[in-house]
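Of the protein chains in this complex, one is absent; all others appear in place.
Chain naming follows the written order as A, B and C, and within any one chain the residues start at number 1.
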Amino acid sequence: MEPVTSKRITVTVNGASYERDVDARRLLVHVIRDDLDLTGTHIGCDTGNCGACTVIVDGLAVKSCMMLAVQADGVSIETVESLASDDELHPLQRAFSAHHALQCGYCTPGMLMSAKHLLDNNSEPTENEIRRAIQGNICRCTGYVNIVEAIDAAARGEVPA
Amino acid sequence: MLLSEVGYARPASVDEAVRLLAENDGARPLAGGQTIVNVMKARAAAPDVLVDLGALEDLRAIAKAADGGLELGAMATYTQVITSGDIKDARPILAEVAAQIADVQVRNRGTVGGNICSNDPTNHLPPVMAAAGATMTIAGADGEREVSAEEFFLGVYMTAVGEGELLTKVTLPALNGAADGFAAITIGTDGTCIVNAAATVSRDEARVALGCVSATPVLLTVAADEDAVREAVAGATIDPPSDVHGSADYRRHLAAVVAARAVAQAKEGS
Amino acid sequence: MKVEGTRRYEASRERVWDVLNDPAEMAGLMPGVESFEIVDDTHWKAKVKVPLGLGSMKMSIDFEKTESRPPEHASLHAKGKGVGAIMSMETQFDLGEDGGGTEMRWQADVRILGQVASMGQRVVQPIVNQQVEQVLNALDARVAAKGGGTAAPPEGSSGAEEGIHPGSPEAYSDDPKGPTHSA
Partner (left out) sequence: MTTVAPDQVEAPQKGFAGTSIPRKEDKRLVQGEGVFFDDVKRHGMGYVHFVRSPYAHAGIVSIDVSAAEAVEGVYGTLIGEEVAAQTDPFFEMSTPPGSEIRDYALAVGKVRFAGEPVAAVVAETRELARDAAELVEVEYEPLEPVLDAVAAAEPGAPILHDEAGSNVVWSGKFEWGDFDEALAEADHVVKIDRLYFHRFSSTPLECAGALVEYDKGIAQWTLHCNHQMPGIGIVWMAPALRVGTDKLRIVTQDIGGGFGNKITLHPYFVALCLLARKLNRPVHWTEWRTDQHTANTHGNERTFLDVEVPVKADGTMLGFKVRAFDDAGAFPRYEPLGCIIWAQVTPGCYRWRHVLVDFTQTCTNKSPTAPNRGYSRMQQLWFTERVIDVVAHELDLDPVEVRKRNYIKSEEMPYETPNGCVYDSGDYARCLDIALDLIGYDKLEERRKDAESRGKLLGVGIGSTLDSGTNNFGQSQLLNPELQFSGNNEVATARLDIFGEVVVTLGTTPQGQSHETVTSQVVADLLGITPDDVHVRAGHDSYWNSHAGFSGTYASQFAVTGLEAVKGATLELASQIRRLASVILGADGPDDIVLEEGMAKRKDMPEAALPFMACGAIINVNNAGLPPELDDVTLNCRYVYRPPFQVPDHETKFGNLTLTYATQIHACVVEVDRETGVYEIVDYAAVDDCGTRIHPQIVEGQVHGATAHALGAATFETFPYDEDGMLLTSNFYDYHVPHALDMPPLKTGFIESPSPFNSLGTKGMGEGGGAGIHCVCAAIQDALRPVGNPVVTESHNPYHRVWELLQDPAASRAGIEVTGR
């Protein structure tokens, strides 16, 4: 095989399979937002620090701005659009609203995916474990106080219907 | 955010990876991508070809070596290091330090090989490897060769891994009663290191590696006693940078503090 | 960013001066030089692809010899334009008699503007040191090639010499010249 500058990739996103020709240089986040029109995943920086672009790839929370789309050939991706199922919000989504864990909502999709990744792997996280799980997700509105409370409430199942 | 055009290949074997690296001018390995993708976003420096190591599963292995030491595959992610039972037994400092690197998302993709081959002066693992006396296995066209940590780090973003070569494995000797320590002063909690130091203490001798104060880890061998360590650091030839996060003098002072703290942690362990 | 130091050569001042004074020789010193063009005896251009470990930085550099007092002093102005980076450098060379050989005191004030500077000072400073070091090694080789004998190990206060291993993968050889950084 020889190096190529663009490639056809197949990727499963939120259960649906997509085939796209992508340039090798194109970031996964741009493919998700611009090509697949899943604009729930956001971009907040250009050095991989803010986590607004966090999605779950093959079960692991990753920053989709730090992956080339060609690296995602054959993987399964979960984005924020997959959390609710036929208009029934995910417990984390309900907890975030109940605890006012979002204001402008720009960091929320990435924050929710990091929180989901945490609860998928640790059903009874301590406050410090919650804070470590969202250390890679910057929020400029909330000071994180209500986000930590919301994730804790969701972990304990104390979420309004 | 918008990279320059780049060639891309995803070899299925180490040999194929080595061939691609040798045959393509300006080819660089792509491991977790947590450093190189950022550099490409800024278009500050750009490789011409990226050789994606993602398919080389056998480079992800973590195993205990025959002599009780550790063999880390270059593609082992920080998350693997943090959760590995072998590491907890053989060399727990690796898990402890890996858990301080960046955040969950970066740790899920960032790799041991990527950390030590990018060799940003503020990286966590180069000093740990230098203090522990690790050995790097480098694959090239004519087979593998081994390079000690002292010889491996050459400059910022520069190591003994040459054109057409690939780091495949890092081997750490068994502790055999020795113990490790690590200390850092960071930007915020578990942030980028302003200064860091790793130490491996066996009997009453300490191997101390200072990070962030030169282009490569500065290794000192000194008596495992706080004053001796501070004195050795004060006498060491280091040229710390001055930047927003601290002056050269501040880093020079902190180097002695973190070195002493790393040795103190190691002494508690041994 | 100021970097300075001294180098000793077995060669006579005139021989070292021949290298410093010859644009064709000087252009070849730049790391990763791909092509160069001599405009006149005080101006020349070079296209370089500077290897920076994680990738290379393409730059076109215009050189101008600003002062020339053979065989003791020369100063050079270089202005490089690359992708998202502008480099300006003032360098001075002072050659002194030292027994049979020559002691060269050099100074360089390097400024990096633009996107590269956003990589963080703590990375840009050592990278500049490394590149200046490469230029000096290439100069040593050129002087030696002119029959000046091997260059003695460099000493000096600059960051370029201390703490940074002068070799790099491209120039990796079995017995790396100069002190390895770690004790």
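Assume a residue touches a chain if its C-beta (ideal position, glycine included) is under 8 Å from a C-beta of that chain, and two chains touch if they have at least 3 such contacts.
Since the structure is predicted, the reported quantities are computational estimates derived from the model, not experimental observations.
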Omitted chain - touching chains that are shown: A, B, C
Residue, one of B:L3, B:V156 or B:A236, that touches the chain absent here: B:L3
Positions on chain C where the hidden chain makes contact: 83-86, 111, 113-115, 117-118, 120-121
Residue ranges of chain B at the interface with the undisplayed chain: 1-5, 38, 42-43, 103, 185, 187-192, 194, 243-247, 250, 253-254, 257
Residues in chain A touching the chain absent from view: 23, 25-26, 30, 33-34, 37-47, 49-50, 52, 79-81, 83-84, 89, 93, 96-98, 100, 102-109, 112, 128, 130-132, 134-148
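Criterion: only the chains that are shown with their structure count from here on.
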Overall pattern in which the protein chains touch one another (line/ring/star/complete/other): line
Whole-Å gap separating chain A and chain B, where each centre is the average of the chain's CA atoms: 28
Separation of chain A from chain C, taking each centre as the mean of its C-alpha atoms, in whole Å: 47
Multi-partner residues of chain A (each touching 2 or more other chains): none
Residue numbers of chain B (touch at least two other chains): 4, 40, 42
Sites on chain B touched by chain C in the complex: 4, 26, 28, 35-36, 39-40, 42-48, 118-122, 130, 150-151, 153-163, 212, 214-221, 236-239, 241-245
Complex contact set, residues of chain A against chain B: 1-5, 7, 23-27, 43, 46-48, 51, 54, 60-63, 65-68, 70-71, 73, 114, 117-118, 132-133, 135-137
Chain B residues touching chain A - in the complex, by the definition given at the top: 1-11, 16, 20, 24, 27, 30, 33-34, 37-38, 40-42, 49-52, 54, 79, 102-106, 108-109, 189-190
